[in-house]
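Report on the structure given below.
A single protein chain has been omitted from the complex, and every remaining protein chain is retained in its original position.
Moving on, here comes chain A:
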Amino acid sequence: MSLDQMNDLYREVVLDHAQHPHHYGQIGKDSVHFQMENPTCGDVIDVSAIIKDGNVDEIGFTGTGCTISQASASMMTTVLTNKSVSEARDLILSFSDLITGKEINDKKEDQLGDASLLASVAEFPARIKCATLAWHALDELLQKEGTSK
């Protein structure tokens, strides 16, 4: 098999997101944060968001991690910015389904944009935690903060 299958997991878009992550860094003072750790490797990600009137106006993240976790975080910020809290949480669920090998409808897959390229993570079960780290962190944040703002 050699490394051919690597190309499925680490497509050019994935590598590009990992190396040039979108929305990397701190965002404004009004932001709320949630930090999450991948207990198997010790990677930490800090996701921040500005939530106003039930809408996710801005998302940023910091932290270090593997290619999959960094690319996934970058894709997430692009996909979920300017979504309502409920839409964002719905898409987080769809993403989680996608990379655990469950089928999602075409509309949801379109909405996930670049993140849908991570579907091949389903073939690498050990890496699912890497791919979902940022999404779970944002979900926790939205659960905690989304209803109160």
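The working rule: a contact is a pair of C-beta atoms (placed from the backbone, for glycine too) under 8 Å apart; a residue touches a chain by one contact, two chains touch by 3 or more; residues count from 1.
Methods note: contacts and distances are computed from a predicted model.
The listed options are "Xanthine dehydrogenase subunit D", "cysteine desulfurase", "ABC transporter substrate-binding protein" or "Acetolactate synthase small subunit", and the UniProt record of the chain not shown names that protein "cysteine desulfurase".
Touch with the hidden chain on the side of chain A covers residues 1-3, 5-6, 9-10, 12, 15, 19, 40-44, 64-68, 124, 126-127, 130.
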